[in-house]
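Note sheet for the following structure.
Missing here is one protein chain; the remaining ones are kept as they sit in the complex.
And now, chain A:
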Amino acid sequence: MHRRKFLSLLGGAGIASTLGTTKAKAASNASFDGYPDAMGVLHDSSRCIGCRKCEEGCNTVNHLPKPEKSFDDLSVLDTKRRTSATVHTVVNKYNVAGLDHPIFRKQQCNHCMEPACASACFVKAFTKNSDGSVTYNGDVCVGCRYCMIACPYSVPTFEYDDPLDPLIQKCTMCHPLIKEGKLPGCVQSCPKEALTFGKRSDLIEIARERIRKYPERYVNKIYGETEAGGTNWLYLAPVKHTELGQPVVGKKSAPELTAGALGAVPMVVGIWPVLLTGAYAISKRKEKIAAEDQKAAVAQAINETQSAADDKLKAAMEKAAKDKEASIERETKKAVANAEKEFEAKLAALQNPESEEVEESSKPEGDA
């Protein structure tokens, strides 16, 4: 359990733990296909007459402030609107080329099966409930608005003008009413049965049946069946959904889009210190080797200098010795020569006594 918590703190585990009550396994071949009994709403644009009764019903059951222009004023439909912090659903009018009448499309939170808002929220403020609704808990909200970035339909709205407690606002699919067994506010008020509330799986059947029965009335597409992993609100339309301002959203759910990046985190935490310590060790080792090489080189240089000096000294000594020897020899030779000379002189003096004086006077020369 501790290990699990640690891993989940690192962001590696629990892709689907966003879903609040579900504990889906990350990185397994199990997938979350939505709560089996989750409810949803099917909006059929071919039935919608743009009467704004759903907007009124939403406003009433959610106790939202009354708008300036009354809900009976259909001129509002002439400008494109979006939901806001005080308006959780709007109906827009689309004039489609080639059609003699406008088409209306209702917008509100689509209640994704794997909500991007919940996946993106870093304080788990959003919950995907088993009834299919996605609800929000303002008590933990930090107000970072990442849910608004993440939502493929730009549904969440923010109370920008509240300095103290600005919260995210969006349709809750009337989660409290569903719990009481009642219909969502908008569905209750629709006079044309353009809105059908029911189990999502049933709604898909109904939608398919309508397309099959009246192929001329619908394009063959249930918007929301696969969008962003599937939504609990579904749409049928007589024209392409992009004509009704519905964005092209891939099949991938938010967790699928981010799982790779999140999964890389524990890998970085695990392997980076090893590589970096390795880099450190390599640079240390290089330094050490360089230091040793340097030391060796210095030692060698000293040795070489030393031996060169020794050789020089030796040579000098030898030379000196030689010189000394030579000079001794020379001196000896000189001395011997002198002695011989002297001897010869004495000998001559003895043989010729007249020249004795001369010979004697030259005597100190020989000593020198």
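What we mean here is this: a contact is a pair of C-beta atoms (placed from the backbone, for glycine too) under 8 Å apart; a residue touches a chain by one contact, two chains touch by 3 or more; residues count from 1.
As a working rule, contacts and distances are computed from a predicted model.
Chemist: Looking at UniProt, which of "Carbohydrate ABC transporter membrane protein 1 (CUT1 family)", "Tryptophan synthase alpha chain", "2-oxoisovalerate dehydrogenase subunit beta" or "Hydrogenase" names the chain that isn't shown?
Modeler: Protein name of the absent chain (UniProt record): "Hydrogenase".
Chemist: Decide which residue listed in A:K69, A:K124 or A:K341 touches the omitted chain of the complex.
Modeler: A:K124
Chemist: For the full complex, which residue in A:V268, A:A291 or A:L350 touches the chain that was left out?
Modeler: A:V268
Chemist: Hey, which of A:G57, A:G132, A:G224 or A:P255 is the one touching the hidden chain?
Modeler: Going through A:G57, A:G132, A:G224 or A:P255 one by one, A:P255 is the residue touching the chain not shown.
Chemist: Pick out the residues on chain A that sit against the missing chain.
Modeler: Within chain A, the residues touching the omitted chain are 8-11, 13-18, 82-85, 116, 118-125, 140-146, 148-150, 152, 154, 156-163, 165-167, 247-250, 252, 254-255, 257-258, 260-262, 264-265, 268-269, 272-273, 276-277, 279-280, 282-284, 286-287.
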